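Step one of this worksheet: look at the structure below.
A single protein chain has been omitted; all remaining protein chains appear in their positions.
To keep things simple, chains are lettered A and B as they appear, and every chain counts its residues starting from 1.
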Amino acid sequence: MTSQGWPVPIQAPAARRATARPVRALRTLVARYPLLLVGAVLVGVLVVLAVAAPLLVRNSPYQIGLGPSMSPPSANLWFGTDKLGRDLFSRIVYGSRTTLLVSIPSVLLAMVFGLGLGLSAGYFGGRTDQVIMRLMDILLAFPSLLLALAIVAVLGPSIRNLLLTIGILYIPSMARVVRGPVLAAKEREYITAARTIGAGTWRILLRHVLPNILSPIIVDATLATSRAILVESALSYLGLGAPPPNPSWGEMLSSSRQFMTLAPWSALFPGLAIVYAATAFILLGNGLRDWLDPRRR
Amino acid sequence: MLRFSGWRSLIWLISAFVLVGLLGACSSASPAPSAQPPSAPQAQPTQAAVQKPAQPAPAQATTAPAAQPTQAQAKASGAGTPKKGGTLIIGQDFPPQHFDPHKSNAWANTNITESIYEGLLRWNDKETALEPQLATSYTMSPDGLTYTFKIRQGVKFHNGRVMTADDVKASLDRMRDSKSGSVVFNDFKDVTAVDIVDPETVKITLGKPVATFLNNLTETRPIVPKEAFAELETKPVGTGPFKLEKYTLNQSVMLVRNADYWDQPKPYLDAVEFKILGDEASKEAALRSKSVDMTWFRDPRQAENVSKALQGVVSAPGIPSRFINIRLNMCQKPFDDVKVRRALSLAIDRKGLVETVIPSKYGGSVGAIVAPSDRFFWKGDTMALPYYKQDVAQAKKLLADAGYANGVDIEAYKVVAANQLDVDAAQVLKEMWNQVGIRVTIQPLEAAQAIKDYNEGGGKMAQVGQVWQSDPDGFLYNSFHSSSPQAKAFCVNDPEMDKLLEQGRSDPDAAKRADAYQKIQERVADQVYNIVLYGYPLRWEMWWDYVKGYQNKPSNTRWNLRQSWLEK
Partner (left out) sequence: MLRYILSRLVFMAPVVLGITLLSFVVIKMLPGDLAIAVMGTESANTNPAGLEAIRAELGLNRPLHEQYLGWLAGALRGDLGKSLSLKISILEAIKSALPTTLELALLSVLFGLVVGAPIGILAATRGGVWDGITRLAVSLGVGMPSFFIATLLLLFIAPQTPWIPTFNYVPLAQDAKRNLLVMIFPVVSIGTGLAMTIAENTRSAVLDVLNEAYVTVARAKGLSSPLVVWRHVLKNAAIPIISVLGLQTGFLLSGTIIIETIFSLPGLGKLVITGITFRDYPLVQGILLFTGVGVVVVNLLTDLLYAFADPRIRYH
């Protein structure tokens, strides 16, 4: 909900400099935008966890009765076990797969549709704008969780349906994010100039408008990923996430909430995993914004 | 403006690490005081009776900490001189939908309405026999077709009017009329007439003998004044010890003392408030903070932990009143083939399942198609039932014989999402079935939908818990008798089964009924119409020890509120 697109972004100065001496440029980048480093490292760790999950854990996340029910963290079972005696560490590491499999594609989906709709609305204005934005308003009018509950209830909970649902949820906000800068960019001299010399609509959109709104989109997509992670965990917290035994952090948290005093780790670790993943993307998004879009810090 | 130099980025990194470190410290510091290694076996002397499930075990209560025995204390909590006054607050997990007792079976409703309404009869404390309530006595004709009730005189409804034989007839007629919106009319379908013999006597005539008929006349099928019929949903009027004062939507149900109650000096409490709390964790927090005086828990691990942590909480584990079973839709492949069904049953390590989901020390046990606490429950070792012992090789062979050598995929294994224990069991089964090549996809659903599929054959397999009822007849007959819509929906058509069910329903000889139900349990296991997983105590009740005179009942109704009082 951040860059709603009032000020107009400009080309990132650091990016231009980066081509000269890569290593030094990178060091400069890191020194100047520490958030970017922290965010990138945290997200990187998350991605590595998801991709290399089978190599990183000793036990299958599905194997029941590895240890006694709800045993505390130990040398063998780092995060202890859940109620069914499954290795909580394995489940949390594999949970990163569920999370990323839902959140990243859903944001990409929202981005593709949101970009198309937002560009059209902002650039063409008038009736097109009205129709598109009114449609978006209809979707936006419903609290996201309420709409998600309804859609998932209709489609049935599965990873595919979750990412579709969350994708649909974020189309309107993405379209809004795109539309604002497009509206403003349209007023810029160079666009007017391009139009006067007779450049075609698509050409203007692709060559002149898009590059100028790419930064806020990338930033927003990164931040939207963190929100997608939170919605996914909220849905699975409410029992509408990836169906068990798929390891899903929200479900792990909600199913062990009643054992918080008995086995605090079984609720704390999944909760912290959600916080970690969401925060990682937020930090990365903020870092990207610092770098790409220095006016919008 | 603000530019970060080198040292600033260092601070950044340090603060990041400090934060991460702090989080780590939090998480490792927090499991402190209450955490006990669950592996250490906890002495549970109170469960001894529970593990002999053939007879309904007496309801038990222990005072925390749980290591102490028990019966004496349970009695102690009931001893003393009743004191009048005070409001008892109960943690309730679902809001009631309405208060018309004839139009709902839902526990969220009856749990409250059983203190408002009364039936002609009631169950004794152990729920093994019926006793008179609004009737003072009853007789049954030798042919089992006529029941004659003497109506208690001078009983006043909450609206001040005295109950008459007219009200009894009107209520019974309303309950047996499906057009009235009654949900219990099926229980009365063999009733041919209800007649008023004289102002103190009512006669009920049946078309054929129904051994279980009297079970239908307790407080869940109560007597209400006929002038109140139309508005019972929002304005309940009964004869019970408490009357509805106020229902605040999604918040609380306030019952107040019925000053005109016929069984004086009961009730002792001025009021009972049912506070509607969302989930197990909220109930625990509310009990801990004494926001509620009394509540119950689903998961015995949580309940045991709470009872140990809280000094002064009376803990009543309950008896194994619920059993979980999966109904297979035999109208569809692959379950039309008994070999596949048997393979499914053989692949299950039932003891392992029980120990993982609801260990025997908490009253979990391998189940049959009758509740473990039922008097008709399987007499021998349940593991001796056909296809109960795990045999992976045999399961694979049966599957191959049925033409599924490469395994079989079952896309929707429906379970109730809200009930975590049910979902747990499904996950354990999924892994067990994986071993023989049966690959199921678990589909958690909201309760209403899962129950609908369970009853109507939607999808291929649906798992639902059955709660102990006073008699197994209703559930079994509806499920398996070829004439019932449910059996039709699942393609159960078994003449042998029909014969047994009819014998169970109408044979006046209790021993023959018992025999029929033994055979039914065996037959269900043999043909694998349903896969019965395990039985366990549905509710573990808990109340602060200043609540006196209360005792839990096998069916977990809160009947005893009328004899409870507070000593705060």
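The rule is simple: contacts are C-beta pairs under 8 Å (C-beta built on N, C-alpha and C of every residue); 3 or more make two chains touch, one makes a residue touch a chain.
Computed from a predicted model, the values in this text were never measured in an experiment.
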item: Omitted chain's touching partners, listed by label; value: A, B
item: Options A:64, A:191, A:253 or A:292, residue touching the unrepresented chain; value: A:253
item: Touch criterion as defined above, residue of A:41, A:108 or A:135 at the omitted chain; value: A:135
item: Contact partner of the left-out chain, one of A:85, A:105 or A:271; value: A:271
item: From B:192, B:234, B:311 or B:435, residue that would touch the chain that is not displayed; value: B:234
item: Identified contact with the non-displayed chain, of B:281, B:385 or B:402; value: B:281
item: Where the missing chain touches subunit B, by residue; value: 1-2, 8, 11-12, 15-16, 19, 30, 91, 94-95, 97-98, 104-105, 178-179, 181-183, 185-186, 233-234, 248-251, 275-279, 281-282, 285-286, 288-289, 291-292, 418, 446-449, 451-452, 455-456, 478, 484-486
item: Touch residues of subunit A, complete complex, unshown partner; value: 1-2, 4, 6-7, 34-35, 125-126, 129-130, 134-135, 137-147, 149-151, 153-154, 183-184, 187, 226, 230, 233-234, 237-238, 250, 253-254, 257, 260-261, 264, 267, 271, 274-283, 286, 295-297
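FYI, only the chains that are shown with their structure count from here on.
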item: Residue ranges of subunit A in contact with subunit B within the complex; value: 30-35, 37-38, 62-65, 68-73, 83-85, 153, 156-157, 239-240, 243-245, 255, 257-265, 268-269, 272, 275, 297
item: Complex contacts: residues of subunit B adjacent to subunit A; value: 2-6, 8-9, 12-13, 16, 23, 26-28, 30-31, 34-39, 279-281, 284, 297, 299, 301-302, 305-306, 309, 352, 356-357, 359, 417-418, 420, 423-424, 426-428, 430-431, 441-444, 446
